[in-house]
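In this view, the complex is presented without one of its protein chains, the others remaining in place.
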Amino acid sequence: MTTDTDKILDIRDLCVSYMTYEGKLKVVDGLSLEVRYGEKVGLVGETGCGKTTTMRAIMDILPKPAGQVDSGEILFRGNDICKMKKKEIERIRGIDITAIFQNPTAALNPVFTIGQQLYDVIRSQEKRKTGKNLSKREIRERAIKALKEAALHDPERLLSNYPVQLSGGMKQRVCIALAMVSDAEMLIADEPGTALDVTIQDQILRLSMFMMTKRNTATLYIEHSLGVIREWMDRVYVMYAGRTVEVANSVDIFKSPQHPYTRGLLAAVPKLTGGGIAQGIAGRVPEYIRPPTGCRFHPRCEYRMDICVKERPPYFDLGNEHKVACYHIKQ
Amino acid sequence: MKLSTFILRRLALAVGVLLGLSILIFVISRVVPGDPVRLALGARAPQEVVDKISAEMHLDKSYPVQYAMWLKGVVQGDFGTSLYTRRSVSQDIRAFLPATLELAIYSGIIMTFFGILLGVLSVQKKNSWVDNIVRVISYLGVVTPAFIFAIIFVLLFGFYLDAFPISGRLAPGITAPPFITGMITIDSLLTGNFRAYFSALTHLFLPALSLAMAGLSQQARIARSSMSDNLQKDYILAHRAYGIQERKIMFKYLLKPSLIPTVSILGLDFAALLSNAFLVELVFNWPGISRYGVNAILRKDLNAVAAVVMILGVTFVVVNIVVDVVVAYLDPRIRMRRDRSSAL
Partner (left out) sequence: MHSNAPDIKESLWEKRKDNLSRIWYKFSGNYLSIVGLAIVLIVIFMAIFAPWVTPYPEHRGAFVDFSNAMQSPNAEHWFGTDAVGRDILTRVIFGFRFSLMMGFVVIGLAAPPGIVAGLVAGYFRDTWVDTVIMRVTDVFLAVPPLILAMAITAVLPPNVFYAMLAVTLMWWPWYARLVYGIASSLQNEFFVQAAQVTGASKAYIIFREILPNSISAIFTKMTLDVGIVIIIAASLSFVGLGAQPPTPDLGTMVSDGAKYLPDQWWVTICPALAIVFIVLGFNLLGDGLRDMLAVEEV
């Protein structure tokens, strides 16, 4: 239904691995997902399923030399990032595609002021986009504007502060300001609220979503918590052990989840209204050196069939953009 | 915390340390088995001379009194009389200290500047032949004592290549500039004596290089490893993701945090400079305070020894304060952390 030109990001069968002492960690194994222009897509999965690795592969900031893309395509606006030269990637990074990181303390350079970091981002991006050199005043004005949009008080004073002087929430807002400076067409947000406490988390989420909607930015929002993405996403991918196992629009994924893992995730959320204590999913996330054959979830699945162990399930289309990679739903 | 408060705190600490050091030196110089004066003057000196000098040095009084009198003298710049040259030690120091300072300064410049430069080069071209050569040289620099470098340089540059002088501070024919700071390069510049300036520079080159090798190697290694580590940090990834040009990232955003460990080591490296100066001064016949100190030790000239150690100690403490201040400037977390932890 969607043509290729509708998609700003199209990942096909991506495989990413890390080389370690114990062996090769095949973290991402055949991941496919797509994000259309202006769309808000959530990527949900538990810790260790490869979400951050995916994000780093997209932005080409995998830790070298350990991390490498083994196969697959990452098509950004039709061009494969895996095949791009360094210069080409540098041209789009920050300007056409931007990111917000999980840990705001680690994402800000501790020995430079907020102002210095903002100025340099603004200056480089303007140079790259239009070739113009902005005056100091213009840069400062833009910086203040960005900070204000990120709902930060007293932006003038903030500019001369060091990251160590700010609270976690403020640092994350600064990172949002940094990401928003460019007005990029696509944003990847990697669990931006995780390092913060819950009330701040909510604020940050609202802020980022508000800005995304206002600017109509395509967003890939990576999270481990389901509740976060419910309100704001158009579509949701569920990820397990390096693969996407289910995708649906945000209503269907909660109303009628099909994959046993998705169901397990939803059942694990404690509800205040009846239902009693939540149920967990037995077993553990697999190790990535000798991962399970066939469907990677089969060791923990109560509906396991012989074919699940042998062959990897393809995506079955249930209509209305709802796809599931599971043999069990074939009834 | 403001930078000024930080500096004041460090100064107060330094004074305490120096006081302790003076006690230590005093204890060492008096804990000699036997009579120190006789030790220095030799067994054949007449008893009256020994007695006279003992009285001059207040050796008859109790230790705390002796210490107090010695300390009083030190603070006023009087280190007593050299048992060997029979001049006041402070005179000797004034004569010899500038030579060592000059040597130390040039060594320090070579060490810091080229050390960091080599480290940066090494990281830029990681695993290339440039990198490997730098790594080999810097490794050899760490394991080779300064006097061996001195001898090798003397052999290589002095004898075989005959490119640099290997003795003294000035060529014999050249008149020295008047004693303003005692450092020939500065004094000759101040008086416009360019012949002396160039002669002094060429005479400085080999000794300064020998001394600097160890520190240069340390700086290069640490600069390389800290830059290499920081390259993996999240904020560098973030800078890239936000579109800052690679060159700017390398030379500004990577360099500043990476310099912090190198500057911290500068204090220790400078200590190595001061410690090893005597080796180089001996090989190159450099009339500096370290050579003076070594001779004083060999002659058991205790007043001179105490004075030299004290001077070197003060120099070292001052350099450390400067290093600490620079590090605090580079890394705001250090200033801020003090503030926060005192509030806890």
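Residue numbering begins at 1 within each chain, and the chains themselves are lettered A and B in the order written.
The rule we apply is simple: a contact is a pair of C-beta atoms (placed from the backbone, for glycine too) under 8 Å apart; a residue touches a chain by one contact, two chains touch by 3 or more.
On a predicted model such as this, the values are computed, not experimentally measured, just so you know.
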item	value
Candidate in contact with the missing chain, chosen from A:26, A:40 or A:300	A:300
Touching the absent chain when the full complex is considered, from A:23, A:63, A:283 or A:314	A:283
Residue, one of A:38, A:168 or A:292, that touches the chain absent here	A:292
Touching residues on chain B - with respect to the absent chain	16-18, 20-21, 23-25, 28-29, 31-33, 36, 139-140, 142-148, 151-152, 154-155, 159-160, 271-272, 274-276, 278-279, 282-283, 293-294, 296-298, 300, 302, 305-306, 309, 312-313, 316-317, 320
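We adopt the following convention: only the chains that are shown with their structure count from here on.
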item	value
Interchain centroid distance [CA atoms averaged], chain A/chain B, Å	53
Contact footprint of chain A on chain B as seen in their complex	232-235, 237-246, 248, 252-253, 256-257, 260, 330-333, 336-337
Chain B-touching residues of chain A, taken from the complex the two chains share	56, 59, 61, 63, 90, 93-95, 98-99, 101, 103, 106-112, 117, 120-121, 124-125, 128, 162, 164-165, 175, 178-179, 181-182
